[in-house]
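Apart from one protein chain that is not included, each protein chain of the complex appears where it belongs.
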Amino acid sequence: MSTIEIKNLHFSYTEGEEILKGLNFNIDERSTAIIGQNGAGKTTFVKLLKGLLKPTEGEILLNGKNIKDMTVATIAKHIGMVFQNPNDQIFKSQVLDEVMFGPLQVGIDKETAKKKAMEALEVVGMAEEIHANPYDLGLSRRKLVAIASILAMDTEIIIFDEPTIAQDYAGKERIKDIIRKLRKDGKTVITIIHDMNFVADVFERAIVFAQGKAILDDSTKMVFSQKEVLEKAYLEQPDVMKLCYELNLQECFLNVDELIQKYGV
Amino acid sequence: MAKIVIENLKYKYPGMNKLALNDISFTIEPGEFIGIIGRNESGKSSLCQAIAGLIPNFYKGAYGGRVFIDNMEVKKVAVEDLCETVGIVFQNPFNQVTGSKLTVYEEISFGLENMGIPREDMIKRIDDAMELLDISKYRDRYPFDLSGGQMQRMAIASIIAMKPEVILLDEPTSQLDPQGREEVFQAVQKLSKQGITIIMVEHNMEKIAAYSDRVVLLDDGKLIDIDIPQKIFSRDDLGEYGVEAPVYTQICRKLGIKNKSGYYPIALEETKNLLNSISKSMGKVIDQKGEM
Partner (left out) sequence: MYIITAIIVPVLLGKRWAGIGFIILSIILLLSGKVLKKTLPLLGVSSFVLLTVLIIQGLFWSGNTTPLFNIGPAVFYKEGLNFAFGILVNVINILLSFCVLILTTKPSDMIENFVRKGFSPRFGYVFISVFQIIPQMTETMSTITDAQRSRGMETEGKLWVRIKAFIPLISPVIMSSLINTKERALALEVRGFNSKKKRTFLNEQVKTGADIYIQIALLLCIIAALIWRIIIWLK
């Protein structure tokens, strides 16, 4: 299991305008959702984790080692990130080649890379389309190819940047399954996301970012029950929680099934 | 206000084997709010673009059937003329910024300049549109400096200023953060109160349930059903079409609770009232099949 320690992390793009104002927490094995308004610093934070940016102050330790001494390519062996827009990374004309690119880059040999790519495509449900041209696929299936290409790199930690954008119900369910499987396989999953219902259903921990600080950091249930704090960060509760509040229930639930379990037959 | 009649609409994109739109027929009354739902690639965007005339006049491809906006047959009218009657807002706010204007104010005037609207009218229309979309405070800003939600509202304002009788919104919030989404939905609500015919494609079922007079369910290019939201969301086969009902409906379905008309509630208020009146006190188990 990998750990990431964030110690007093500060970051500014330009002098005088601090984006991240002293973050302090550790990433453990729990699947973690980072939520917050646009501009709160979520994307910046994740870029720092990947080494694409360097902290202005503070440090990030990956399994005890300071990542500022590691190159982006080295970090890529441990932390994989699925970017929001698949069009920003896909360049090969066949799905299989695209998915093999990442593993080959981080030094995995061709045989193993192919095997990992096939496994990843199996997980995202695209095993039938390995020879398709990614651009012939609809946007949501292209996203699955992008996810597979990161899964194939077999990193211990995987970050998802807005995995649910442009996905329909079936697509979201598939991504939920993927995340649950990764968790079962012992991977650390971190996500930046705006879909509160999705977070409530899949993630164990939520960290709320607002104006460069982590104002709330707890289990998803705890975080989502704090209506006032969420409002300050311009966030809403998941729908089921809203209902619980309206009904003045003693206990709050994260999703439909939990609610039914308590109240139905 | 315009009445929309769609007769046996069929369409195939150039180079594709499958029909994107497969024999669709229905009518939309003036001033109605129509929600369109269905899984990805079920034809929702294509249907919108067919109503806006982009299919077949921008996309070419094989076209069959007819679409009428009042008495105009869409196929026979050029997009640049039809756009005065039918407006359409797309998913990506960024790609709707023309990139040829330096302020939000001028950006909104783009369509009006093309239409040849006299200057005084232009100014009034732009002011009204910005007021409605609550973006008057951004009038002098550089369009690309706006947030996603603000940009999308600017796109809607640009279309509204053209005073169309029908406005289509194709997943207008799917690329926005929660605040942006909220801003756009509020704007859409205001628009619907104005009596314009609105057609909206969305994945947010709670909003579709809340705003629509009727809902269109598409799958594989075919029209599966068109009816009031209550009936559509009470269907048992939504899962087969890759669609899920609003959360409240799901809860009531699982609890077996129907409302007076025999359907599952689709909104928070209704659900809350029903559940409250069924359960005697806080925290008690609710009876199964509590029919009113």
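Brief remarks follow.
Chains here go by letter, A and B, matching the order in which they are written, and residues are numbered from 1 within each.
Please note the rule applied: contacts are C-beta pairs under 8 Å (C-beta built on N, C-alpha and C of every residue); 3 or more make two chains touch, one makes a residue touch a chain.
Please read all numbers here as calculations on a predicted model, not as lab measurements.
The absent chain, not drawn in this view, touches the displayed chains A, B throughout the complex.
Touching the chain that is not shown, out of B:E29, B:E73 or B:E113: B:E113 (per the contact rule at the top).
Touching the missing chain, out of A:K47, A:K213 or A:K262, is residue A:K47. Touching the missing chain, out of A:I6, A:L96, A:L137 or A:M153, is residue A:M153.
Contact with the omitted chain, checked across A:A40, A:L62, A:I90 or A:L254, is made by A:I90. When the missing chain is restored to the complex, the residue among B:E29, B:E80 or B:D140 that touches it is B:E80. Residues of chain A that touch the chain left out of the display are 47, 50, 52, 72-73, 75-77, 80-81, 83, 85, 87-91, 101-102, 105-107, 135, 149-150, 153.
Residues of chain B that touch the chain left out of view are 52, 54, 58, 78-81, 83-84, 87-88, 90, 92, 94-96, 98-102, 105-106, 109-119, 122-123, 126, 144, 155, 158-159, 162.
The criterion applied here is as follows: only the chains that are shown with their structure count from here on.
One simple way to say how far apart two chains are is to compare their mean CA positions; for chain A and chain B this gives 29 Å. Chain contact summary for the complex, chain A toward chain B: residues 37-39, 138-140, 165-171, 194, 196-197, 234-236, 239-240, 242-243, 246-251, 256, 259-260, 263-265. Those residues of chain B whose C-beta lies close enough to touch chain A in the complex are 39-41, 91, 147-148, 171, 174-175, 177-180, 203, 206, 242-244, 246-248, 250-251, 254-256, 268, 271-272, 275-276, 282-283, 285-286, 288.
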